[in-house]
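Can you keep this structure in mind? I'll have questions shortly.
Missing here: one protein chain of the complex. Every other protein chain is in place.
A and B are the chain letters, set down in written order, and residue numbers restart from 1 in every chain.
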Amino acid sequence: MIYISKGEVNKWLVCLGLAVFVAGLFASSAMAKVTVTYWEKWSGFEKKAMGEIVDDFNASQNEIKVKFLSVAGIDVKTKTAIAGGNPPDVVGLWSYSVVPFAMNNALIPLDDYMKEAGIKEESYISSIWDLMYAQGKVWALPSTPATMGYHYNKGMFQDAGLDPDKPPLTIAELNLYNEKLTQMDAEGNIIQMGFDPGWPGWFKYPWGWFFGGELYDAETQTITADDPNNIAAYEWINALAEKYGRTNLMSFKSGYGGFGSPTNPFLAGKLAAVLQGVWEANFIQTYASDMDWGVAAFPYGPNGKPDTTWVEADVLAIPTGAKHPDEAFEFIKYVQTQAAMEKLCLAQKKLTSLLATYNNPDFINNHPNPYIKFFFEQAMSPNAKIAPRVPIWSFYDKYMQVAFDNIIIGEVTPADALKEVTTTVQQELDKYKGMF
Amino acid sequence: MKRKARRDLRNGLLFISPWLIGISIFLVYPIFLSVYYSFTRFPLLSPPSWIGWSNYLELFQDKVFWTVLYNTLFYFSLQVPLIFIVALSAALLLNTKVRGMALFRTFFYLPSLVPIVATAILWAWVFNARYGLLNAALSIFGIKGITWLNDPAYVKPSLVLMSLWGMGEPMVIYLAALQGVPVNLYESSFLDGANWWQRIYHITIPLISPAIFFNVVRWVMGAFILFTQPYIMTGGGPGRASEFYVTYLWENAFDFLKMGYASAMAWILFIIIFAVTLVVFKFGAKKVYYEGA
Partner (left out) sequence: MYKEKQIIMFKEVNWWQRKYYRELIGKIPVYFLLIAGSAVFLFPLLWMVSTSLKVPTQIFVFPPQLIPRPVQWANYIEAVTEIPFARYTLNTLYLVVLSLVGTLVSNSLVAYGFSRIEWPGRDILFFVVIATLMIPFAVLMVPLYMLFRSIGWIGSFKPLWVPHCFGAAFNIFLLRQFFLTIPRDLSDAAKIDGASELRIFSTIIIPLVKPALAVVALFHFIYMWRDFLGPLVYLTDPDMFTLSLGLQQYQSVNATEWHLLMAASSMITFPIIVLFFFTQRTFIQGISLTGLKQ
């Protein structure tokens, strides 16, 4: 018989206790949280909105902790991070990056994850869903979508003798309205304008759509920037600049304040209307809360169609080389649930990508944007466009920007400018022939 | 070789070994790599593929390439003479006997210490046509301000103007050199009846020519590699009016991911800088006067 003293028993108990404790430590560290890094482009209130969703997700379970970071210049930073081998696990890109990134093997396809999670294409508004696709696979899922509209200042309309409930339907009408809304002072300086396509300068490429033009023919993989309808659109822009004086315009524009500030020209009453997205309401409410405003489909030109708009989205994707792709998708999956998505989009004052939300009176009626239904309908319009799905979209966009600037300055004719864009971009696109 | 000489050689090489290793890894190797890449198509996220001279051919047909070359040369030809005049004049001014001179020198020098990013952001604001400092100051004199950064005709001169604000650095170098000009030369020139301009031209400039040379070489380099200011302030706009060589290089490399194309651009830049520096050195060898040489 082994004689064990009381003292020894105590010692053994202590050792056992320690062992259990240490084992427990190991066990919990084995179940330790996986940190998922999430880079997002937002700042300000938009960032805050997503921040709450991240907090909700982190609180809802114990395995994954999402680390939410705001990154400026996210396109370039993500590309270099992926190339450098240490990308984030989730990245919040713009929808126009999906095709270029996917074509360059920069993202992980999400089809298998979606199947497992039961996420179906049918739940989404089809025009928004189209943004997530490339080469038959899905590469991203939406966070907050946007459609565009002609936002106008009803007060300024009234002052100019226009009916505030009758926004212009066609470009011809828009030109007439602009004449009434644009005022100059005694020296010929512009005091206010009806519309400035150059503000805020994010959208220098979409004008052709309103005139019935297309930027890209997917079937033949041809760049169609010099489509006669596109040329007509930029002729219109050129005519605007010519009519009100190019130097005049330049000095008028130089007085614009920052976008998110009370000196935003639309918010400060310098521009009677702007082509902006669903987010504009939030800026109006923050900086110009007493503006009486309305929104309608942007007017269409001779060959255009009514209810033409384009759809964009902020998307969530998993970069190639992400350390925790499975956990990353868990977070993305969470954002796709109706509750989370509605909370996020409500806070950012946008519409959601889910059809269910359109039919959800709670969302529609509680939404701070009084015209939210309009933005949903725009997304579902047969004439809702999306940016060309080419692997070189940033290149195409840059050249359109340069063309636009040069047309406004009067340095080049729209036809020449667009022809040049077409040749240059086509040449670049041809390098990818056969690869997508 | 004698034992001492051999030992000295070994020691010498040992001491400079950090530099030798450094340039092999961080200079020579990248240069060869750059040459290689310039002959490939390399979209960064996929492996490079050999395409021979295509990049260079494409560059020569690239309108933007010639535009940025022109813009860079324009900037260079405007900025180098201007900053020379301004920095030298400031140095001459600050070399006079006046009370509180140390304070004035500090004031003139401070702006060149400000981090470039902060300078770019500050001057983007100063140049604002409606609310900025510059136009406000001009309006005091009744001059109507222009749209500095938004006017394609004035955006480059605006950047030159901004660079003059940071002339403190070369100015201080001139100051130091001016201190070294012997007093008796001025004395005797005065006796000979030389006026102010003649004094500067015939005495001052030749005697501070090493400093002038030093600064010119630095400005040449600086003008060709201009990046941060246009990158932050204008993004190359309006149109491509403020797109410079290195900002376009950057765009091709990290925005469009055309690494091969960017490498070709880098090589051409190297050749251009090398050629211009050679010219400056040749010119300098003739004109620079080294006292006691």
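By definition in this document, a contact is a pair of C-beta atoms (placed from the backbone, for glycine too) under 8 Å apart; a residue touches a chain by one contact, two chains touch by 3 or more.
Since this is a predicted model, take the numbers as computed values, not measurements.
Residue A:Lys77 is the one among A:Lys77, A:Lys180 or A:Lys373 that touches the chain not shown. Residue-level contact of chain B with the missing chain is found at 5, 8-9, 11-16, 18-19, 21-23, 25-27, 29-31, 33-34, 37, 90, 93-98, 101-102, 104-111, 113-118, 121-123, 125-126, 130-133, 136-137, 139, 165, 168, 172-173, 175-181, 183, 186-187, 190, 208, 210-211, 214, 221, 224-225, 227-228, 232, 245-246, 249-250, 253-254, 259, 262-263, 266-267, 269-270, 273-274, 277, 290-293. The missing chain lies against chain A, touching residues 37, 39, 41-44, 46, 69-73, 77, 80-81, 83-87, 202, 257-263.
As a convention for this text, only the chains that are shown with their structure count from here on.
With centres set at the average Cα position, the gap from chain A to chain B is 39 Å. Contact residues on chain A toward chain B in their complex (touch as defined above): 75-76, 79-80, 82-83, 104-106, 250-251, 253-257, 320, 392, 394-395, 398, 401-402, 405-406, 409, 411, 420, 431. Across the complex, chain A is touched by residues 41, 43-46, 63, 128-131, 147, 150-152, 237-240, 251, 254-257 of chain B.
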